[in-house]
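Structure, as C-alpha cells:
Every protein chain but one is kept in place in this view of the complex.
Now for chain A:
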Amino acid sequence: MSLPLVYDSTGKKVALDEDVPAKSFEDLQLEITQLNTLIKDYVNSNVDVPPVPTKDHYTKNLSMMIKKMHESAANSMRAKKYNDAAKQFGVALGLAAARPKFENFQMTISEVLICLVGRCDANIMLKNWADGYADADMLCQLAANIPENHLRKGVCQTGLGNLLAAKTDFERGLCFNSAHPKLKEELQKVQLLIAEENGEA
C-alpha cells in the first residue's frame, strides 16, 4: 500500500499529499510531524550517528537557559506577579520540551517536570483552574508517585467544581504519603464541600 506522501527536498521534510483530505489521515499526519521533528534534530546534530544519550552528551547551554528562566519565574512568584511567572514558566517549559530528541530523556523529563510544577502553581495562584488542571494532569501522568502532584490536581478539580474527582485525587495522593498534612486537610475540606453539595450538611 502506498501512502499519499510527498517529499520536500529543500526543507528536508515529508508532507501529506495536498490532494487527499487531511481529515481522513489524521493519524498519518501525526506520525509525519513526529518523523520530521526527529529528522530535523538529526540534521541539526551534524553527525552521522547521534551520540549515545548519556550525561556527557547533554546540551548544557540549554540547561543553563532553562535554569535562568526558571529562576526569574520563581522570582516573579515571590513578588506575587503570578501572571508573569506563568508566562516565564511556560517559556522555560517550551525550552525544555524543545531539547533535541536524541539527548537523554530522563534528564529532559526532570527539567520538564520542574517547569511544569512552576506553571501549575502559578495557574493555581491565578485561580486559572482549567490551565492548572491541564498541567497537573500531565504531572500526574509523568510522575504519579509524587503526592503533591495529586494535591495540585485535586485543588484544580475543587476549583472547577468537580468535588468527587477532587476527593479521588487527594485520596490517591495519600496512597503515596499517608501522612501528608496538606493532603489530609484538603481531603477533609472537600468532604465537607461534598456533603454540602449533597444537602447533607
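Rule of thumb we're sticking to: a residue touches a chain if its C-beta (ideal position, glycine included) is under 8 Å from a C-beta of that chain, and two chains touch if they have at least 3 such contacts; residues count from 1.
Note that in this section contacts and distances are computed from a predicted model.
Per UniProt, the protein behind the absent chain is "J domain-containing protein"; the candidates were "J domain-containing protein", "Pre-rRNA-processing protein RIX1", "BBSome complex member BBS1" or "TIP41-like protein".
Touching the missing chain, out of A:N61, A:Q106 or A:N198, is residue A:N198.
Interface with the hidden chain, as seen from chain A, comprises residues 27, 30, 140-141, 144-145, 161, 164, 167-168, 171-172, 174-175, 197-200.
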